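Missing here: one protein chain of the complex. Every other protein chain is in place.
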Amino acid sequence: MLKQIEGSHAVAEAVALCRPEVICAYPISPQTHIVEGLGEMVKSGALAKCEFINVESEFAAMSVAIGASAAGARAYTATASQGLLFMAEAVFNASGLGLPIVMTVANRAIGAPINIWNDHTDALSQRDCGWIQLFAENNQEALDLHIQAFRLGEELSLPVMVCMDGFILTHAYERVDMPTQEQVDAYLPIFEPRQVLDPSEPVSIGAMVGPEAFMEVRYLAHAKQMKALELIPGWADEFRAAFGRDSGGLLHRYRTEDADTVVVALGSVLGTVKDTVDELRRDGQKIGVLGVTCFRPWPLAAVREALAGAKRVVVIEKSLAVGLGGIVSSNVYNSYAGGADAVHAVIAGLGGRAITRASLARMLRDAVAGRLEPLTFLDLDQPLVERALAREREQRRSGPLAEAILRDLGVVAARPG
Amino acid sequence: MTAAEMLSIAAFREGRHAQAFPSFGSERTGAPVVAFCRMDEREIRLREPVLEPDALIIQDPTLLHQVDVFAGLGAAGRVLINTTRSLEQLGLKELAGKFRFCSVPATELALKHVGRPVPNAALLGGFAAIAGLISIDAVAAAIREKFSGAVADGNVAAASAAHEYVMREIAEGLHA
Amino acid sequence: MSFQPVKFYQTGTFTVGNRLLAPEERSVQANLRRTNSLNSGHRACQGCGEALGARYAIDAAMEATQRQLIAANATGCLEVFSTPYPETSWQIPWIHSLFGNAAAVATGIAAAMRVKGREHVRVIAQGGDGGTTDIGFGCLSGMFERNDDVLYICYDNGAYMNTGVQRSSATPPAARTATTMAVGAEPGNVFGQGKDLPAIAMAHRIPYVATATVAELRDLEAKVRRAMEFRGARYIHIFVPCPLGWGHASDQTIRIARLAKETGIFPVFEAENGEVVSASKIRRRLPVEEYLRPQKRFAHLFGKPPRADLIARMQELADRNIRRYGLVDTSGAQR
Partner (left out) sequence: MRKPFAITLDPGSSLANHTGTWRTLRPEYVDRLPPCNGACPAGENIQGWLYHAESGNYEAAWRLLTQDNPMPAVMGRVCYHPCESSCNRTRLDAAVGINSVERFLGDEAIRHGWHFDKPPASSGKRVLVVGAGPSGLSAAYHLARLGHAVEIHEAGPVAGGMMRFGIPKYRLPREVLEAEVRRILALGVALHLNSKVSSVLESMQRGRFDAAFLAVGAHIAKRAYIPAGSAAKVLDALSVLRSMEGEEKPLLGRRVVVYGGGNTAIDVARTAKRLGAEEAVIVYRRTREKMPAHDFEVEEALQEGVLIKWLSTIRQAGDASITVERMVLDEKGFPQPTGELETLAADSVVLALGQDVDLALLDGVPGLEKKDGAVQVGPDMMTGHPGIFAGGDMVPAERTVTVAIGHGKKAARHIDAWLRGTRYAPPPKHEPATFERLNPWYYSDAPKSVLPTLDVVRRQSTFDEVVKGLDESNALYEARRCLSCGNCFECDNCYGVCPDNAVIKLGPGKRFQFNYDYCKGCGLCVAECPCGAIRMVPEEI
């Protein structure tokens, strides 16, 4: 059924359709609307047979989910930014124990300086935590991915993180096609836990494993994610068959067939990128787009295949590996036969900085013209950082960088982007 | 924000694709905010803020001189201002030729019909009149989706009143 | 003629059991068919008080719940010595997640049981004093505040034994640990304000809070049984000496616990809904020296020069407990 609703509420409704049994909630922007929506559904009885638990921290949220999942309940929670970092220990633990928890991450920057706006630093900081990480391009995909996530996680006994851009998606009203309960029930079987805490068949979960077996345990975790790579496309096909939509899967290809230049990106920015690419195509540029839906496990073969024909790759990423550069691009390097120097990392949209068609077009034209640096910061206020660096040079103790920049900027602008 | 939401719902009800989103701040009640709405016949993929609006709804004219709200507004762009005062009084005389202004006493209408100074519905009613993109019925429906009972009725009444007000304004062709 | 209605003078109410007792009067530990929830083959040190306390408590809980029990365990000695791959000593469904989240994990299990309509399955969370009073404190308080249906058991041996005897917020004043060495003017742990977790638990007004020691099995079992009669958050704080960390002979574990109670250093009591409802009286009151002297962690108090001043401060703490909980029976009646 078509609806014009906020992304958060779309996700909340989709999660409810998945019949979660335990939901742990701790407020942090921009995830809050999702659990608020679910909380109301549980209280009103619209979502029956579900425990909604207001916990005292994200660490507790993930921990409660771990307990619930280990006891055989379908568990869900949502978080963002600092919250994800605060629960990091439990995030690793959930995957280590192989518990199919589904968590929404409403992507947001990480402080300091504190910043509530969108980028991917939070999710990418957890890229090696052993969870499956899916990135939604729009609200339709966001809600679809949650339905797939429960199926995926429970079949593989792995936790799944559904990443959607904070505010840009979570707070955006747009049209979504909300599936019916029947459709979801048909696609998502009853949760049959692989291991469960039950007095009738007692086991000890979470043993201490020493050097004699730890490597093997890690290897098996890796093998399990590799297995996911094989299965995910099939499940996406099944999903298409059941719901008539292309959601999920490993990658989304857009006009890459004959593309010399392929833009790689994650999440909501893909929409703007596609519009930009259409514009450049009209000017005769052979540009395509590769959207990475499944970031973990990293679909190396699929990416390599998608980039096979490209002369150059531009990776637009909303995160920065400080001291290295691009995180996604580092993943792309070894998936691209063309060699690292043909891969350009473009850091964009950090902390909510708007990524505009104009800037993208300018940057892509540079790329096509071979003027694009290996590492670029889109729309960076160059003069400002120059001044800051200069100040750095002249006096070593110049106070917090953020403060200095704001001083240059004058006011904290609540301006768009 | 509510206005943008309802606008997008109204557009959706008319079979269009619509996208509404705030200028993401941690808004506190009463603080100045900007919200955006896109409407299109096709799927909307673009995620950048609306930088070159076709129309501008100004809920609170007191902000006029704090932020350059007209930035990006195209020539002959439509502007709907919630006010009882004239452009001169608002100090916008010199812009009169540049954009197409309409004003509506949305807050008063809200006070009259809803009982509270909530101008959104009235402004949408007015916008339906100037833009011609959406019908007043769609606006009413959108309002009823957001609100219910007396509040909905009040808001619908306010919207209709505003719609008539602006239609008359246009008809009388007095571009203040 | 003086004839007291005491049952078994020979065994009194203090021994684990006795062939003369009627079955219903036997302790769970005396039972041939006790569960041995924490089974043989675990890697606890010789004379480990925590291993003892854990079997006592969990066996009693198993009995009270007709074996419908699930346990969540914080990181620590108990977890490490009980479940090193490839062997576990637990006979019950058991999970170890992290150091600081046992209470929250238990909350999740309890929620799962509730949503599945299996509330007859009861949930226990357990951890050492580090996992309880320090790193797990937040999750514990949250569980209390929500009044989740979980019994949390803290095995208090007053330091981080698993990592090599470092100071925790449950470490007693003047005690030597690896991070509070017995050197300088104020040797051993500081005389801080203390972190009285049972009292903090009571401040949450949860249905049931109790303290116990491994020296009084019947009391301990009775409290676990009582705890299982309540729904909601419950807390039992069990005093478990650690031969390694405290520096006493492995066969003195129970005696030390007994001395802690008999000196008033560790008050043994019960509280319901935030109010103390009973305190276990001191049977033969002793000065704190009796408790301190056998432990190497307090050896510096008796060295050259002896620190009578610090011992006196310890005595004050004991006396305060005795006053606060009325630990000395004034009625003169004896068990």
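Every chain is named by a letter (A, B and C) in the order it is written, and numbering of its residues begins at 1.
The definition used in the following text is that a residue touches a chain if its C-beta (ideal position, glycine included) is under 8 Å from a C-beta of that chain, and two chains touch if they have at least 3 such contacts.
Worth saying up front: this structure is predicted, and the values here are computed from it rather than measured.
Partner chains of the missing chain, restricted to those shown and counted over the full complex, are A, C. The residue touching the chain not shown here, chosen from A:S57, A:Q82, A:Q195 or A:Q285, is A:Q195. The chain not shown here touches chain C at positions 1-4, 6, 8-20, 26-27, 29-30, 32, 36, 39-44, 46-49, 51-52, 55, 82-83, 85-92, 217, 243, 249-255, 258, 334-335. Think of the hidden chain as still there; on chain A it touches residues 96-98, 157, 194-196, 201-207, 209, 213-214, 216-217, 220.
The working rule: only the chains that are shown with their structure count from here on.
If you draw each protein chain as a dot and join the dots that touch, you get a simple line with two loose ends.
Remark: chain A and chain C have CA centroids separated by 45 Å (rounded to whole angstrom).
Chain A and chain B, compared by their mean Cα positions, are separated by 34 Å. Contacts from chain A toward chain C in the complex involve residues 21-22, 24, 49-51, 53-57, 59-60, 63-73, 75, 89-90, 93, 97, 197-199, 201-210, 212-213. Chain A contributes residues 2, 4, 6, 29-30, 116-118, 138, 165-168, 171-175, 268-272, 274-275, 352, 354-357, 414-417 to its touches with chain B in the complex.
The part of chain C that touches chain A in the complex is made up of residues 67-70, 72-73, 79-80, 82-86, 88, 90-98, 100-101, 104-116, 121, 138-139, 141-142, 145-146.
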